[in-house]
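Note sheet for the following structure.
In this view, the complex is presented without one of its protein chains, the others remaining in place.
A and B are the chain letters, set down in written order, and residue numbers restart from 1 in every chain.
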Amino acid sequence: MGRLRRIFRYYLLSLKFDVKTLFAYPEAFWMAAFTQPLWAIVQMIFIETLYGQTSNFLGYSKYDSYMLYGTYKAIQSLAVMIFYLRLQDLTEEIRGTSQWSLDMMLLKPIDSQLFATSGKYWLPELTNILVGAGMVMYGLVNEPRMINGLQILAYFYVLFLALIVVYVLYFVLQTLLFWFDYLQVGEAFWIRMQGFGKYPRELYHGGLGVLVNIAIPVTLMGSVPVEYLLGRIPYTMLAMYTVVVAALFFLSRWFWFFSLKRYSSFSS
Amino acid sequence: MAEKTVISVNHLQKYFTVPEKTAGFSASLRSLVHRKYKTVKAVDDVTFSIREGEIVGFLGPNGAGKTTTLKMLTGILYPTNGTVDVLGHIPQKHEKVFQKQISLVMGQKNQLWWDLPATDAFLLNKEIYGISDATYNKAFAELTELLGVAPVLATPVRKLSLGQRMKCELIAALLHEPKILFLDEPTIGLDVATQKRVREFLIKINRERGTTIMLTSHYMEDVEAVSSRVIMINHGHKLYDGTIAKLMATYAKDKYLMVEFSKPVQSTRLAEVGEVVSSRETRATIAVPRKDHAKRAALLLTRFPVENLDIKEMKLEDVILEHFSK
Partner (left out) sequence: MKYWRTFLLTIQTELQYRANLVLWIIEGAIAPVVMVLAWFVVLGNRSEVGGYTRGDFITYYLAVTFGWYVVAGTFSQMIGRAIKMGEMNITLVKPYNVVLEKMVREQAWKFISLLIALPILAVVTYMFRSYVTVSLSGVQIFMTMVSFALGAILFAIIEATIGILAFWFVEIWPIADTSMACMNVFGGMLAPLTLMPIFFQRVAAYLPFKYVFFVPVSMLLGKGDNASFELGLQVIFIVVCFGIYSLIWRAGLKRYEGIGG
């Protein structure tokens, strides 16, 4: 219990400091806050283009698609806000070119994975989260629907699972840096993989379908939660999703500790 | 008075497998398909133990294996072979109980958050180590006063000078009152005044708190000024383990006669007195065996027109250069 309290206080303090920095450099915040929703606009244009040629996309109406994309955007931005900075820092830290050393992190009496991959917040993503939530509202309001409490619960539960998936994906890509030395392609890959989550899961068949719907279920970011919200998918699937996500999380954690062992902080 | 052994290292080995760097365009193409690796023996069979309250200097040239050994003592690296025991724990297990009792300060890497003022970074450390408010406030007051950093505490760490940053790193490392403090090249890049300050600080906390200190350096002055015992290491091997005094007595076989003549003397003639280290027209430095130095000095005085004669000890640096750097 004491340990949990310690960790909680540490994260709270970190957040306080990040907010303090925000007020110290507001221009950086506003710049990021205004340019990042651009990509949401780009995707909205694509949705409009697609629906200019059809009114039904795999069972999704235009407003369903807005809800899908809004959910996706909100989760993606949440992951970025909480985990992106630290996960990105890992690149330099693993290579040993950072001033802030991975070695030092291993020394602290706190779980190394927790410490190395979280604790610094990218607050400008807040605008993106708001944009995503706004799109979901827009989609909900423009079409009459019946939604019960259980569906809403399932929706948020799937969002929680999706957050873990997005985190684990970047986490594994960064852990691979212990084994291969490669440039920012890890991050680009992370963003692209998420890209599969922008569309309904039925879009993907065969091998690709298994990959993005089950193995690395990025479709949990948008398609699956919306389908739960609209009651279009059986609750039994939740069990499968939970098992897959838990497996991914523990595998990635094992991989992290295994790589740390092999870790060479060799520098002449 | 038997003091507790806090660090015990037995036949420690660390071998690294490194890819061979290729040079040239065609070699780069080839490396796309087939990579060659080689083994680097960073630490090769090192054994020693350290008792509570000691200050031990780990001395050796760059690439000798000092930093690697330190990293194995703190649990950052896993040994290839051999055992490490620190405070009754195996460092590689990363037990929280163990981690709260040690601290590591590295001269070239930081543990302080870059964007925050030092005080904020200290507070974050406080939460991580679970330091009580009382302990923290006392340690904070003491350490900031000892090192004189009060004026810079509100400045973001990245804006501090190297000296100020090192002082803050030391404070951060000692807030949780560790039993052992490890330092890797702590004075590197610092100006002379700050180096002195840091050395005095280390001696002080060792004396007042009983903190065991182990530091690596390739600066002679760090080791001479601070530690009572020195371990020499090169090419991953331990070459010497003992006090500095004994090192000098064992290896500093010579004393130096620094002589000034009233008339120019040819250096070839001086060879009968001893080994001529340097000579200019009316000045010379001659190395003579320690046992015989009085006799040789007398010889010099009778045979040559000596105006001034000084008898000096060999310096630690010279000893090391002569006996340990091959």
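Things worth noting here:
FYI, a contact is a pair of C-beta atoms (placed from the backbone, for glycine too) under 8 Å apart; a residue touches a chain by one contact, two chains touch by 3 or more.
Owing to the predicted nature of the structure, the values given are computational and were not obtained by experimental measurement.
For the chain missing from the display, the contacting residue among A:Thr49, A:Thr97, A:Asn148 or A:Thr236 is A:Thr49, taking the whole complex into account.
Within the set A:Leu38, A:Leu114 or A:Val210, the residue that contacts the chain not displayed is A:Leu38.
Residues of chain A in contact with the chain left out of this view: 28, 31-32, 34-36, 38-39, 41-42, 45-46, 48-50, 52-54, 57-58, 180-183, 185-186, 188-189, 192-193, 195-196, 198-199, 203-204.
The definition used in the following text is that only the chains that are shown with their structure count from here on.
Centroids built from CA atoms put chain B at 45 Å from chain A.
Interface residues of chain B facing chain A in the complex, by the touch rule stated above, are 16, 18, 40, 42, 62-63, 68, 71, 74-78, 94, 96, 99-100, 102-104, 106, 109-111, 113-116, 120, 123-124, 127-130. Within the complex, the chain A residues that touch chain B are 2-3, 6, 9-10, 13-14, 17, 21, 99-101, 103-104, 106-110, 112, 115, 261, 263-266, 268.
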